[in-house]
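Removed from the display is one protein chain of the complex; every other protein chain stays in position.
Per-chain residue numbering starts at 1, and chain names A and B are given in the order in which the chains are listed.
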Amino acid sequence: MMIDLMLAASSSHPEAELALHIDWLELLRWCLTVVFMGAGLFFVLAGTLGVLRLPDFYTRLHAAGMTDTLGAELILLALIVQSGFSQMSLKLLLVALFLLITSPTATHVIAHSAHKEGLEPILGPYKAPELDEAE
Amino acid sequence: MAISLGYIILASAFLLIVSMVMMLVRLIGGPSLYDRLLAVNSFGTKIVLFLCVFCFIIDRPDGVDIALLYALMNFIATIAVLKYFNYQALDVTLICETADEETSI
Partner (left out) sequence: MALNLLQIYEKVIVSAFALCVCKLKTFRKTLSLTYNFKNGSFLRFVVSLTLALAATWLMLSGYFKPMLLTLGVISIATVIGLCHRMKIIDFETAPYQTTVRSIRYFAWLFIEIVKANMQVVKAVLNVNLEISPTLVRVPMPQTTDIGRTIFANSITLTPGTVSVDMEDDEILVHALLSEMSDPDDFKEMGERAAWSVGETHIPLENKVK
């Protein structure tokens, strides 16, 4: 494909120049999609790892919140950039807005319920136990 | 260009499934009820993302509606389960007229 484009660019047809311009826009869109999708997946995986690693229920909430906000929004942003301006991108925007409203409410409700039930949080500085001590 | 983008979206769907499986560990082995609820909620968010990505793979924009509906059901299910565990019933009015008797989840 690239070879074709180079050939088209070398022969000085006006259509070929037009094709080259359109390709730059596509390239920009492709790069944005890859960057947003990669960053979003990084945040989602880091949040999941945090939920597995952190010692306490209240601290796990923060890791889950990280997944819910930036991870989800960046993945949806990548899909919006990829789909261009269409009905699908508007719907994806609605999904993003909805997640932005409901996820903190659900997190707050779970945290409040645990607090009322009397689940005590770990407070003060905390370090991961050494592997030798754990085994 | 188009082919490589398809691979990227497939890879992202695969990584989302991997993170869902990791979340299942917390869901099964969570020490308390609230850990499990948190895992279910986070799992639901990942399912919504996976549905959106899946609509791109099969190239049908109708599926985003299902994702929207799933996000809504996920939120309501979390609140309903918490309400049931707090009051052992679902038909409890949460907002009272007087400020003293005001209860919330």
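Everything below uses one rule, namely that a residue touches a chain if its C-beta (ideal position, glycine included) is under 8 Å from a C-beta of that chain, and two chains touch if they have at least 3 such contacts.
None of the values given here were measured: they were computed from a predicted structure.
Q: State which residues belonging to subunit A touch the missing partner chain.
A: Against the missing chain, subunit A presents residues 43, 46-47, 49-50, 53-56, 58-59, 61-63, 65-66, 69-70, 87, 90-91, 94, 100-101, 103-105, 107-108, 111-112, 115-116, 121-128.
To be clear about the criterion, only the chains that are shown with their structure count from here on.
Q: Which integer distance in Å separates the CA centroid of subunit A from that of subunit B?
A: 15
Q: Quick check: in the complex, which residue numbers of subunit B touch subunit A?
A: The touching residues are 1, 5, 8-9, 12, 15-16, 18-19, 22-23, 25-26, 31-32, 34-35, 37-39, 41-42, 45-46, 48-49, 52-53, 55-56, 61, 64-65, 67-68, 71-72, 74-75, 78-79, 82, 85-86, 104-105.
Q: Would you tell me which residues of subunit A are touching subunit B in their complex?
A: These residues of subunit A touch subunit B: 1, 26-27, 30, 33-34, 37, 41, 44-45, 47-49, 51-52, 57, 60-61, 64, 67-68, 71-72, 75-76, 79, 82-83, 86-88, 91-92, 94-95, 98-99, 102-103, 105-107, 109-110, 112-114, 116-117, 119.
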